[in-house]
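Of the protein chains in this complex, one is absent; all others appear in place.
We call the chains A and B, going by the order they appear; numbering starts again at 1 in every chain.
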Amino acid sequence: MNNLSRRQLIKQLGAAGIATGLFGASKQAWSKTAPHVVIVGGGIGGASAAKYLRIIDKNVKITLIEPNKEYIFCPGSNEILNETATLEELTVNYETLKNRYAVNVITDWADDIDYTGKRVKTRNSGFVAYDKLIVSPGPDYKLDAVEGYNKALAEGDFPHAWKAGAQTTKLFDQMKSMPQGGTIAISSPPMPYRCPPAPYERASFMAEWLAHHNPTAKILILDSKDGFTFQKHYLDYWTKVRGYGTDNSMIEWVAAKDGGEVKQLDALNKTLITANGDKIKADVINIIPNHTAAKFAKDTGLSQGQEWVSIDPMTYQSRVDKDVYVVGDVTESSPMVKTGYLASNHAKVVVQAIVDEFNGKAPSQPLYTNNCVALAGDDYGMSITDTFRVQNGKIVKQYGHQSTELDNPALHYVRASLAKNWQRAFRRDIFA
Amino acid sequence: MKSLLLASLFTLPFLATQTMASGALIPAEKFAADPAIPGKILGDNCSACHGTQGRIYDESMPPIAGIPRDVFIKLMMDFKNEVRPSIVMNHVAKVFSEAEIERMADYFAAQPDAPWSEENVLKGGQYE
Partner (left out) sequence: MKKTKLMISLGITLACAVTANTVMASAHGSKVVDPWSTSNWLQTKRDMPKGDAIRGEKLANDGYCYSCHGVQGVNPTQATPSLAGQNATYTYKMLLDYQSGLFHIDHKSDVMIDLMNVYNKQEMADMAAYYEAQTLPHQYYAPETSTATSETIKMVKKGDVSRLIVPCASCHGAHGEGGMNESPALAGMSPRMFVRQMNVYRSGERNNDVNSGMAQFATDLTDAEIQALADYYATLSAK
């Protein structure tokens, strides 16, 4: 197969050609010698790759394989819970990538990679041949890490809402219909998971909503960790406005070392059982699940039997095949955390490396930043600035800073405002 | 529940040491032996806030496309050296060497000073 010419390959894979014709092919006709870059996954990593590849190479053929017709941003989706955003605002589609960036979009599942044939097997659209493949499938959730929790429950009465969408709305509705003085229990997972401060932001936004509508309600955060990002800010804010540390606190946080880790869900009795055997009955239960690499990364062997996909941090080339690159949360990129900001920056490095190779150039030295925001309330923002470099094939954290100031209301307002400006800017940087 | 509350109260005095937080800065000069990072790769890290190619004009983060080279360098050096303190940018800027800031300045000075939304992305493409 390796020896087949591109033309023969295309002939053999007629189905692939038809597939791109049927599913949203762009108006451009591509040169027969144009290399074909295929991207699996149209989230932040995949969409960034498509857009930024087109910006630096007008002639390459780009195909994006993504099962959903729309993408709902996770950054900003906790805002559903304090009613400062709607799902509609967070929803984008692939029309701009298709029309403005001439990306072929195939609405289908990618199921497997034929490495020797250099083609992706889709569920309903046959094979799609590639010269270079970028894989950005995100994480999957290990629901059974909490005994008794499963997919049916997540899609039913126990939404994790860790992927923005119907479950987010469901969680909000559950909070709304909770009786006065009811309890919400949130299980916060061990690292690594996407957006480390998000469970605490979620609890904060719920508290903000409850303060107006159900002021005697309680939120209990049961943690599998002993600390968390922006902890100083969150605890300070909760102390100042939610009575944290008093008998009347709306929010309680239980660290792992105090038995906070959730081990089991008793769905029938709406009860969580923690590591030290405490049984906590709650009106609303939100289990944020443990993460692992997406099934696609495991099925295709990209993860090499590990939890995450090992990559060469210089280019995010996979360890399995030199023509396959992997970006985003699915990768083993520690000491980086898993954020959309970093996923988009992985993607920019990958497309530069691919185009450099097309042009016979060595890959450039990369740099990855994670300059991100979170909120504790509509009037309180925080920022983080992380920078990573690559030295001797390893990712080195050059600097990490979290905002520190506590007693400056003006600054909290500015940061909250900046956070909201940032969310829009970030969505546009990837999808507009 | 009560025991939990007590437990969590107990943790308060230890918070300061637990925050998963900030690492010390490794000066950019420590990476001087590595190949130079091109201005574009450095500059593309700015796009999430300042827009694609620094070309966002209707949000509170300023556009940086087309910014005169010397203005950019002065701004970034002032951020880096805490001459111009800032909410975020001083922590962004202090990781870069002066040479890197100059390469970023060249990159942004060369970008069109107009919103990215007006860009005709496909112009110049050679299609069959």
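Assume contacts are C-beta pairs under 8 Å (C-beta built on N, C-alpha and C of every residue); 3 or more make two chains touch, one makes a residue touch a chain.
Since the model is a prediction, treat every value here as computed from it, not as a measurement.
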## Note on the structure
By the document's definition of touch, the residue of B:A28, B:I67 or B:M104 touching the omitted chain is B:I67
### Query
For chain B, which residues touch the unseen chain?
57-64, 67-68, 71, 74-75, 78, 83-89
### On chain A, residues whose C-beta touches the chain left out of the figure
84-85, 378-379, 408-411, 413-414, 416-418, 420-421, 424
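As a working rule, only the chains that are shown with their structure count from here on.
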#### Entry: chain A-touching residues of chain B, taken from the complex the two chains share
1, 3-5, 7-12, 15-16, 18-26, 28, 31, 34-38, 40-42, 44-45, 47-53, 56, 59-61, 87-88, 91-92, 94-95, 116-117, 121-128
### Query
Which residues of chain A touch chain B in the complex?
28-32, 51-52, 54-55, 58-59, 100-102, 196, 220, 225-229, 231-232, 235, 245, 247, 249, 252-255, 258-259, 278, 280, 341, 344-345, 348-349, 352, 364-369, 371, 383, 385, 387, 389-391, 396-403, 411, 414-415, 417-418, 421-422, 424-426, 428-429, 432
